[in-house]
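One structure, pasted below without further comment.
Yeah, one chain of the complex is gone here, protein chain that is, but the others are all in their spots.
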């Protein structure tokens, strides 16, 4: 295109000397340690303000609550890694909750055995979630619509489906074995929600770090052009990422349905926002290619501890909305600043 | 290639295909509008009743005002998710201020009303300014910033009222702003028309409008040409905030109380849908407010028609979502065909 030195200018300018590299590593390190430190300070602060906070019961309670948000944050993180977004995550949760409850109530209510009812309910819920993921993935990867609009659209569709099939009312008749699996059950005294979230986190961590699929997601998010030239099947993997996101959201929806004991058409509520907030606060970069299971889980813990502490210390629920909004903005500002620091 | 070949290549194909793309998007809108109007008037006798028409126009006016602001933000390459929450905040702030002034001042209603309206608009201005400054100074994506302010703004609205409607505004405000009609039409419609005309003028004939197109079209070229980027980006968000606030005030006057539940996600989604269906490109640089206003009218009529035809209102978001995705997919499709020429 132009003379070589001109073309080289931006590249060579980006060539940081070793000193800058070391400084960059230090910044990165600080950033990674900052959130756990803030978590501890937060816990200590709330613990000083109210002695119910640091009891074993409450800590387990926090872990239990955080496991739902952690799951959704991981789901969101998968698509954010590819420079995407899923605004339909919350409504997908509502939709899956209602659909699973309806299936289980339908099959189980007609006098059939409960086991097939539960199995069919789980299948119906996850299948619907995957369908939503396919829709998002196809619209984003094949039709070239921005993830924002695509998932804004599917968000509406999911809301419509959730309220229509439920009639806008909670769906009763969730069988006990279902709640047993996804909520009240426990393994070695640890509630099943925590167990499931940990298991999913472990598997997802391995998938992202040890498989070709995971590696490719990072490459796509870091440099989509290079990924395409290197023969990475970008479109197919994008669709897969959206399906994975929705499937994880669906799993979380089953867990939350088990907790409430009914299919709730408003279950998803602010989950889209919360999951994005958790992912971003944890350090998943909206520029793509940076983040992981650890960042998502830390972000989820942070937000859960914050709201748990605010609940216990009697902070108004509306103030919590304001805090959540502020955290989202703060998160992206920090992300931006750390990108510029490099 | 020869001189003649390269010359003849220019006018022929791209424009022909582009016409198709335009026809698909913008030309489709009036056609759809007519189809919905004709179909519904055949199926439902109430549809063309005067009351229903006034109702449609009023709702369309609210949506069109918000969509105008949204369109300006999107043309400049941004996004404003906070408009729904601003409607609620402005409603609450206006009502609170008026109620407080009415009891403390007791004075002339006009003063109370003007101060209340100014406070409401001010709240929208403040949110817009915050959004704009975050986007232009910190270079954070408008989408995420407004996602944050959406939550925070809604929280403030609810906090101020505890979710309970605010009464105690001067009667004259409700009578003169909310219920007053001129030539048989509520004044909200005239306000919307005025705003649309003003914005159409701004887009075509002012420096601000020109620069908003330039920034959205090619920000680097705008910088090289000496266009002040930050100021104009902030301007679009402020405009969007103030327009949303004015709808909040009009709605407050209509329902007679300040409510933190006005607007909300539905209003925000519809404003984006109207902008997108009205041919505003999410890539920035393209879009006309008057077409967006027509799209707002279309969406309102569609929703009204679905109600009259007794289609479950819960199904309506599905239509909205699909139409929005379809509109953008068509836009992308025609863009790709153009670029492959």
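Residue numbering begins at 1 within each chain, and the chains themselves are lettered A and B in the order written.
One rule holds in what follows: a contact is a pair of C-beta atoms (placed from the backbone, for glycine too) under 8 Å apart; a residue touches a chain by one contact, two chains touch by 3 or more.
Here, contacts and distances are computed from a predicted model.
Within the choices "Ubiquinone biosynthesis protein UbiU", "phosphoenolpyruvate--glycerone phosphotransferase", "Sugar ABC transporter ATP-binding protein" or "Dihydroxyacetone kinase subunit L", the name that UniProt assigns to the complex's undisplayed chain is "Sugar ABC transporter ATP-binding protein".
Considering the whole complex, the hidden chain is in touch with A, B.
One of B:170, B:258 or B:285 touches the chain omitted from the figure, and that residue is B:285. Shown as candidates are B:79, B:213, B:243 or B:319; the residue that touches the absent chain is B:213. Within the full complex, the residue among A:227, A:248 or A:298 touching the omitted chain is A:227. The chain that is not drawn here is touched, among residues B:139, B:179 or B:205, by B:205. Remark: the residues of subunit A touching the chain excluded from display are 1-16, 18, 21, 24, 210-213, 215-216, 218-219, 222-223, 225-233, 289-290, 342. Annotation for subunit B: contacts to the undisplayed chain at residues 1-3, 6-7, 9-10, 14-15, 18, 205-208, 210, 213-214, 216-218, 220-222, 224-227, 281, 285-286, 338, 340.
Please note the rule applied: only the chains that are shown with their structure count from here on.
Computed centre separation for the pair subunit A/subunit B is 30 angstrom, with centres defined by C-alpha atoms. Touching subunit A in their complex are the following residues of subunit B: 79, 134, 138-141, 143-145, 147-156, 158-159, 162, 269, 272, 276, 282, 312, 314-322, 324-325, 328-329, 332-333, 336.
In the complex of the two chains, the subunit A residues touching subunit B come out as 85, 139, 143-146, 148-150, 152-157, 159-161, 163-164, 167-168, 270, 273, 276, 280, 286, 316, 318-329, 332-333, 336.
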